[in-house]
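Removed from the display is one protein chain of the complex; every other protein chain stays in position.
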Amino acid sequence: MLRYVLSRILSTIPVLFGVTIVVFLLIQLIPGDPAKSILGADATPEAVEELRNNMGLNEPLIVQYGAWLSQLLQGDLGYSYTLHTPIIEELMPRFVNSLILTVASMLICVTLGVILGLISALKKGSFFDKASMGVALIGASMPVFWIALMLMWLFSIKLNIFPVSGMYNMRNPGGFMDLLHHIVLPAFATATVSLAVIARLTRSTVIDILQKDYVNYFHSFGLSKSKINIVHVMRNSLPPIINISGLQVGYIMGGALFSEVVFNWPGIGQALYVAVTSNDYPTIQAGILLIALTFVVVNLVVDLLNVWLSPRLQDSIKAE
Amino acid sequence: MTTKWKQSCKAFLSDKMATTGAIVILFSLILAVFASWIAPYNPNVVAEGSTRLMPPGTEGHILGTDQQGRDILSRVIFGTQTSLISAVIPVIIAAIISVVLGVIAGYYQGFIGNLIMRTMDIFFAFPAVLLAIAIAAILGPGLLNVIIAMVIVRIPYMTRVVYTDTLQESQKEYVEAAKAFGIGDIEIMFKQILPNVLPSLIVYSTTLAGVTIVTVAGLSFIGLGVQPPTADWGRMASDGKKVLMQGYAFVTFIPGIAILILSFSFSMIGDGLRNALDPYERSKAKEKKKISRKTSQHIA
Amino acid sequence: MKEDTLIEVQGLQKVYSGKRSLFTPSKKVTAVKDVSFSIRKGETFGLIGESGSGKTTVGRMILRLIEPTNGSIIYNGQSLRDLSNKEMTSLRKEIQIVFQDSGSAFNPRKTIGAQIAHPLKKFGENQDPQFIHQQVLKMLEVVGLRADFFHRYPHELSGGQRQRAGIARALILKPKFLVLDEPVAALDVSVKAQIINLLIDLQKEFQLTYLFIAHNLDLVAYFCNRVAVLSKGEVIETSSTIDLFNNPKHEMTKKLLSSILTLEGDLGEVYKKRSVI
Partner (left out) sequence: MNVQSALNTESLLKVEGLSTKIKTPEGVLTVLEDVNLTIEKGEIMAIVGESGSGKSMMINSILQLLPKTLLEAYSGNIEVEGENLFAIGEKKMQEIRGKKISLVAQNAMTSLDPSYRVGKQIVEIMLEKTGLTKEQAKEKALNLLEQMGIDDPKRIFQSYPHQLSGGLRQRVVIAMSLACDPDLIIADEPTSALDPTVQLQVLDLFQTINQQFGTAILMITHDFGVVARIAEKVAVMYAGQIVEKGETADVIFNPTHPYTQSLIKCIPNLDWVFDKGAGKKPLWQIKGEPPNLMNLSQGCRFFNRCHVAKDICQSTNPLLKTVKPYRNEHSVRCVLIGGGNE
């Protein structure tokens, strides 16, 4: 088993490698001369040439990549064009803040989504089922930034229940409760779409399992329905639900960008937004890379969890 | 084919939600094409006699005016153009590319299949919205660049759908029967297998079109995509943010609802199509679940 | 090679290489270890074995739907494995296969008629659409299907009808040799008999040679002239049906024989009684 975990970890290396290539190539997409576009239209040719040399743009692509990668491996994400500070220093604290938001959103969408989907599946065809699936479909059709703005308008401006922005109270930064107070709206805004997706897929998974031969077979023994639902249906629905939830982490990390911007949450998404509006390409590059790396790790964990939950998968691994 | 097609049509039309969705899309298509005739005002210019932030229900401006005093209804009508274009075009282009990649990967498997699918895996490591933002940001603002970004971002998802279906179809005996007659690979792939793969791709594409509207709105929010003053729902909603603080929610609310309705309609059509395809398709969907451990329904 | 031999299989082997991981070398799975037999013109040759014995793989290898790892297949004096793809394609008219009906033997999106006509359109000499249509209708009649089945879709047919259509498709190019891969295993008893009778009639009418793949012996005993028993990828016994039943040599064959259930008890007992007499 340990051997499998190790080999599974090692197997992410090609993916990680590919990720760095994609991220590196992103910069090559910049139309025209990046040095020129950084310095602006009225830069002297000498200045442009100097910057090109500094940026290593005159080297062959593969050399540029090698240099970039070796810097990367040393934890050097480069310098921000606009802030002129090492990007890693700017992004790391923000990364933690984003993780807090992501975890909070995941908690919301997984618990509510699974509960909603489960009840809908068990009461398939009922009013509750139709209503909640209708709402879920609507929930999945809204842009995150718009949900964030509407939540903000309703709960912060109109009802004044939750703060408009930030992570802590500016004047009187409190502890955990203060954070909780600030995180509710951005977390819900980020979670809505994933909640809808998880609810829908949980429902279809559970309906699927409910029709399995073994569920019917246990019913034929006159065992109690609720017990069968818990012991057999829920247990076997778990792996697909974990899969779906794992994939939603990616969506949440993407959506977090929008609620971070709307609610002024000092996370990595907000930094990305600033970078996009100011053409700060190295920061965009670094931000995307950081998030992709996190997502790769999440997928790895989800895969390992699945193996842990499935006796059959474990055996097929042992057999290999 | 005709009887089958009729049956599916009948099933689709008996689904009220799906039919409503189709009508909404048709309606918005008409709005988009005839926007200049239908819209009461020029969307980009402040009409004579209007003031800024007139509330919905004001005479002459049923949906009110925005922070600059432009008629919101006219802007919403013109906004259908960019929304439909940015929803449908990238999905169609991505679908065409994905069909080729997915069918080849699923049919040949082996080295070619691995190469294609492992490359796709790399793209799965990026949250789709973020990758789209990065690509669009680096290419620069503009509708064309958003479309390019969306095509790149959608290909891995659609390819995986085509791939799993093709993989499964190519193990079926009718494919072996064709091989036993010595029928060529190209013909088997695109004449025998493709018709069986296409329905689920069409369903998926329809749903993805709805998702793409939402994603593109997000790009507009960041300032990528269509540039002002062209009317664009995402941009309208995000520009309303400034006056939202002052309590004028409708400037943001109305275009958001437009996005919601259009995106929701695509999802409804997608759901309707899925159910309209015969039971054979549904049982196929079940099998597919067994094959691909990761559901491809991940939307982003 | 004897003169009346149509097909001869020598030392056929199929090894699948398993998945390789970083720490373990790839594991090889041998599906077919060593299979040799020869089939005479006009006979029905049975290939029987339990699940996992490799019988289906052998059938597929003869048609080169699966490429063998080792061994030779000689058809009418030609080594199939040495043929170019083009030569093989022209030979495919003579060698065809009927699948176990699982509902997937036909493309669900095309009519039965179109699918039977497909090989004719592709490889037939006469490309006149009218002629092709007539040929398909004739073939439908031969297998006992009404002409209106031409325009039906596979899912509109019952299992037995689909199997008839499958036979029609296999016969449309007038082959000489048919691989029958458990053609009746999925069918009901009453329909099973119809299909076997049809196959017997067709064999006489078109001078066909059959390789009949099955997992149980009762139909084989009725249908085949000679039988090879396959176990774990190897042929353990080959003989005429009569000899096999009266004088089984291998333990596995004996076991398979006694597993046939007849109305008078299992065949093992019936057989014992007979041998006492």
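As written, the chains take the letters A, B and C, and residue 1 is the first residue of each chain.
Please note the rule applied: a residue touches a chain if its C-beta (ideal position, glycine included) is under 8 Å from a C-beta of that chain, and two chains touch if they have at least 3 such contacts.
Predicted model, so just to flag it, every value in this text is computed and none were measured.
Q: With touch as defined up top, name the shown chains that contact the chain not shown.
A: Within the full complex, the chain left out of view touches A, C.
Q: Give the residue, chosen from C:L47, C:A117, C:L178 or C:V191, that touches the chain omitted from the document.
A: The single option touching the absent chain is C:V191.
Q: I'm checking contacts with the chain that's been left out. Which of A:G32, A:G75 or A:G222 qualifies?
A: Hidden-chain contact among the options goes to A:G222.
Q: For chain A, enumerate the residues touching the unshown chain of the complex.
A: Contact residues on chain A toward the absent chain are 125, 212-214, 216-224, 227, 231-232, 235-236, 309-312, 315.
Q: Could you please point out the chain C residues that touch the chain left off the display?
A: 50-51, 158, 160-161, 188-194, 196-197, 200, 215-219, 221-223, 241-242, 245-246, 255-256, 258-267, 271, 274
As a working rule, only the chains that are shown with their structure count from here on.
Q: Which other chains touch chain A while also touching chain C?
A: Neighbours common to chain A and chain C are B.
Q: Greatest Cα-centroid separation from chain A: which chain?
A: The most distant chain relative to chain A turns out to be C.
Q: Kindly work out which chain lies most centrally, taking the average of its C-alpha atoms as its position.
A: So the chain nearest the centre of the shown protein is B.
Q: Between chain A and chain C, what distance separates the C-alpha centroids? Give it in angstrom.
A: Spacing between the chain centres: roughly 53 Å.
Q: For chain B versus chain C, what separation do you get between their C-alpha means, in angstrom?
A: A distance of 47 Å separates the two centres.
Q: Can you check the complex and tell me which residues of chain B touch chain C?
A: Spelled out, the residues of chain B in touch with chain C are 1, 4, 172-174, 176-183, 192, 195-196, 278, 280.
Q: Using the touch definition up top, name the residues of chain B that touch chain A in the complex.
A: 118-119, 121-131, 133-135, 137-140, 210-211, 214, 217-218, 221-224, 234, 237-238, 240-241, 244-245, 247, 249, 252-253, 256, 259-260, 263-264, 267-268, 271, 286, 289, 293-295, 297-300
Q: Which chain C residues qualify as touching chain B in the complex?
A: So the residues of chain C in touch with chain B come to 60, 63, 65, 88-90, 92, 95-97, 99-100, 102, 104-110, 115, 118-119, 122-123, 153, 155, 169, 173.
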